[in-house]
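The other protein chains are all here in position, but one chain of the complex has been omitted.
Labels run A and B following the written order; every chain starts at residue 1.
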Amino acid sequence: MTEIVATNETILVVGGGISGMTAALEAAETGKQVILVEKRAYVGGRISQLYKYFPKLCFPTCGLEINQRRSKMNPNLTILTMAEVTDISGEAGAYTASIKISPRYVNENCTGCGDCAKAVELEVSDDFNYGMNTHKAAYLPHKMAHPQRYVLDPAIIGTDDAEKAKAACKYNAVDLDMQEENIELKAGAVVWATGWQPYDANKIQPYGYDRMANVITNVEFERMMDPTGPTGGKLLRPSDGKEAKDVAFIQCAGSRDKNHLLHCSRICCMASLKQSTYVTEAWGDDASSTIYYIDIRAIDRFEDFYKKVQADENVKFIKSKVASIVENKENGNPTLHGVDTEGYHRYATEHELVVLAVGMQPSVDKDAFPIDITINEEGFIEPSSENGGVFAAGSASDALDVNRAVQHATGAALRAVQVVNRVARAEG
Amino acid sequence: MADIKIGAYICKGCGLQDRLDISQLEMTATRDGKAVFAKTHDMLCSQEGVDMIKADLQGGDDAAANRVMIAACSRRAKVEAFAFGNTPTIRANLREGVIWVRPDEDEHKETTQEMADDYIRMGCAEAKAQEPAEASAEQQLDKHILVVGGGYTGLTAAIEAEAAGYPVTIVEKAAQLGGMTAQLYKKIPSCSPYADPQDTGIDAMIKSVEDNANITVHLNSTLTRTSGAPGRFAADISTESGSTTTENFGAIVQASGQKLYDPSGLSQYAYSGNADVITNLEMEALAKAADGGPIKRPSDGKEVKSVAFVQNVGQCSDEEDQLSYHSGWGDVVAIKQAMYFKDLNGSDCDTTIMFDNLRTPGAGGEDFYRSGQRKGITFTKADITEVIAGNELEVKFKDQILDNDTSMQCDLVVLDVGTLPNSGPDPYAPAAEEDEVVVNVDSILNLDYRQGTDLPHLKHGFTDSHFICFPYETRRTGIYAAGPVRRPMDLAQARDDAAGAAMKAIQEAENAGKGMAAHPRVGDLSFPSFRKEGCTQCKRCTVECPFGAINEDEEGYPVYNESRCRRCGTCMGACPVRVISFKNYSVETVGQQIKNVDVPDEFDEKPRILVLACENDAYPALDMAAMNGTEITPWARVIPVRCLGSISLSWVTDSMNNGYDGVVLMGCRRDDDYQCHFVKGSAMAAERMSKVGDTLSTLNLEPERVVIHEVAITDIQRAPQLINDMAETVDKIGMSPFKF
Partner (left out) sequence: MTELNAAMVERYRSNFLKEVEANVEEGEWVKMCMQCGVCAGSCPLGNAWEHTPQKIFMMVRAGEREAVLNSDAMWMCTSCYNCIARCPRGLPITHIMHGLAHYAKRMGLAPKEQPTAKFAQLFWDNLVKKGRVNELKLGISLYFMNGFSEGIKTSLKMKDIGLGMLKTKRMSPMEMLGGHGVKDSAGFQKMLKKAQELEDKRISGSTD
């Protein structure tokens, strides 16, 4: 049974991505008691799945390492993984949150030795790599996963594989009887940092994501370029493993579109600019990137990066929302159809690989939010005094890049600290 | 002080028992490592194992041990389990560092065991060299926050910090609060619906600040001197009339705002001498002056019937004297101002926004764009050629969609000019060339620091950090920049930014009060100290500290200002006479590890390679390589360091003198996009090491025995390879002749 000490001076952070971790750490490092609830089996969220950050082209895992070290060292912070908030009642300074903890089937005895994975045979889809490959049904989600504790996929519970995993573990860490738990926690303030999901590319039918192997999403492309990803960091297209040297990027794949996401997702332009550098890095002068866009939204100093990419002769820009993609059956190349709106030029251009710059769908369920809160048309939490002691952080509040999300989350931490400090003063 | 009593704890789990001779490790710990005892456990990280260690630490001076040497997994694993408060706790990495990187074959058993034995010796040596860290006597809790600047950002920071229970003082240069925001007619909407311009709310903010007993405001005032450190800043607040008061603060938020670009020099826009060509800020004044009636143009008071908004004036440009970056808000502001005309002058008023890439990001941005279109604002993707003055102005442009050169007539032209930060002079600005015209900028903070008066700039004069994941890092501890001085931003972002900076300020005030380090080593109580008798007053530490923490006293000795220190150890690496140390990190803590490695004599043909790896990037990369089972040469001995900048040259020369055959230094990227969270550590190490070749030559050693690499955390294939490459190099050039 999970035992947690929480009071009205505790800050509950929901979501352990970069925003949630930031809010939690900033508050904890100010001496506040923080409980962080994360749905996945590990913290770090989507940034742990990115290869590089724009505009520095540095590695997200570098900052993740720092944040994970901060959290390992900080006794004020408690992390609950595989946990979701199902209900919140009460008011600022006195909330009660119900939390559902799904069974991991591996307890804290786990040393991360990996013997269970060696013993198990079943392979399951690797969610960390967006299903582009499989991994063992006993697995560490990724190399830097924190907590460094294995997970058993529910699919093997009740099978021989589960027994094998249990038998392989020398430390009694595999607990096949683990059940879903529901616990209640007190909290003075709540930081809601559930982030975003990539927009479901299947819904953009004319782009044929569901039909063409060589049409992938930007988040999948990040995994592909990562040395720990499904291709070991090689730019190979899915259909035939051929080197993909001519890559097209389609902007606003789902964003700025009343049929999909009404909002501009802010990050996708910069993400594609960044990803074009991957192509150039991989193939040098043989590389060709074409970015199909409506507006390149290089905000403030990202302009420098935009200029840098524009200066790369291997990157072309076409102002056009691509109309449709048709597969050339002979070579598997997707052919893009549309009109270059600058001067009206029709094109039907083949590329070896197409990357859909899918937008950010907020992970805020408007219809089933656990407490009454102001949520806008796009599904983001609005800053509103009516939200009481619940504060959005990061992409739960708007489509934000990492830097903006961290900035926002640090501010959200302060607002939560204000509430619990008020409680502390009132309680003397 | 109690004697040093090292308790050595050797884990047998995770296959260590199967691969290593545990009893030999125990013997190594007690015999070579001088541990008072060595204990083993089947699973040291279990509650039972941890309790065993804790029991040994009980009893104060009579405790069985006062140093813990854990020989188990990597220091990155099971951190929470092996946390023993203030007791120096060393991790000898036998799992990721030894058995996972060596093949499980009999022929390798001997060298694998040697590796493990060495890590035990190194662990014990480090434990011996460490002292429990204690906060310095300098610590002081001062919850008072200083906010420099009384504009929207400064007011927000003050209100937010005060709401958390921290008293605030605002110092504002002007005669009134409100800054640039007070000049605005309305603001971009910052909450739903993102459909119309909203009231700035600045008056209410000013009132709430003025009414708040915990917020003190100094108008017409500047900082004439700021000294001290987090927890004990002392600021001289001087008024225009010359009176000065000194107040103490725990931390500082600098919200000195922005100024807008002056387009006078750009003749193509006909701004100079034409009253009807105005900037976006002047447009706000015009709208304000209209006082709810129709907006009239400046030249003749004619009611404006048509207006052109010319975007990206003097910004996003490669031209000299123009801004290469974008304001971020220029297009959204143009939409807002076009709406002023639709609202005040009637929907018949023609408003055309001539943009390049329409930057209206996010949910609010795109909503506002649509709302602008709905109100009848015309958007034209245009390349502006020139603005021609006259009673009726003409804007000549290329319509990029219709691909033709055309023009439009209008009554008024509004230029979208960009933003420049109101930052003080950059302490690290390169010295001006002889014939260069130097524009002197007033200092904002007047820091009484050895390394300059103000926050260092990163690029374009903005005082932000270089870190995507840690935007509030500045290179002056306890001073946090907020608002458009930090990066271009609109009011909604400034609101969050002010709250974020206030958060960091109260956090630093609290941590400085406990004598704890600031990010990224929060919780670290150690601080640098130096042996005065050995110091040669060479000033390298005071010059090279990336955070400007160290001042000099009258005799030129360093003054450390502990709470300004980030514990990176760059000063340690800078010191040629090795007098600077931290209790938990010093020339000794690493030097002793190097010395305690068993270096076999030349005829054993077992080289030794010292690897000094950045603990944040290279070391985790090696850990992950180990998880993959990537082999590393058994000759390598890896020591994590806080930052390559902390590497004392003596570690390299000592290892050479002790008969090591090669040294591999692994730090992070050091170009303009440097990644070191201690800013310049990797670059400094590279510079210092560039001279090591000479030293090697004097010893008659080949320069290729010492290499320095940039290694990223993702280099999980490359990092082991670089170490193995050194083994090959040694193989080629032969063993060091310095073995005894």
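The definition used in the following text is that a residue touches a chain if its C-beta (ideal position, glycine included) is under 8 Å from a C-beta of that chain, and two chains touch if they have at least 3 such contacts.
Quick caveat: nothing in here was measured; it's all calculated off a predicted structure.
Touching the missing chain, out of B:Q17, B:T378 or B:T630, is residue B:T378.
Here one chain is not drawn; of B:E96, B:D142, B:E172 or B:D350, the residue touching it is B:D350. Between the chain not shown and the residues A:N74, A:N107 or A:T341, the one that touches is A:T341. For subunit B, the residues in touch with the chain missing from this view are 350, 358, 369-370, 373-374, 376-381, 399, 401-402, 406.
Although one chain is not displayed, subunit A still touches it through residues 206, 252, 256-260, 294, 319-324, 337-341, 344, 346.
Simple rule for what comes next: only the chains that are shown with their structure count from here on.
With centres set at the average Cα position, the gap from subunit A to subunit B is 23 Å. Subunit B meets subunit A in the complex at residues 13-15, 43, 45-46, 73, 76-80, 83, 160-161, 163-165, 190-192, 315-316, 318, 324-328, 357-367, 381, 400-403, 459-460, 462, 466-472, 487-489, 493, 495-500, 502-504, 506-507, 510-511, 519-520, 522-523, 616-617, 620, 624, 627-628, 668-669, 673, 675, 677, 712-717.
Those residues of subunit A whose C-beta lies close enough to touch subunit B in the complex are 18, 26, 29-31, 51, 53, 56-67, 69-70, 72-75, 109, 111-114, 143-144, 148, 170-171, 226-228, 256, 262-264, 266, 295-304, 307, 319, 341-344, 374, 376-378, 380, 382-384, 398-400, 402-404, 406-408, 410-415, 417-418, 421-422, 425.
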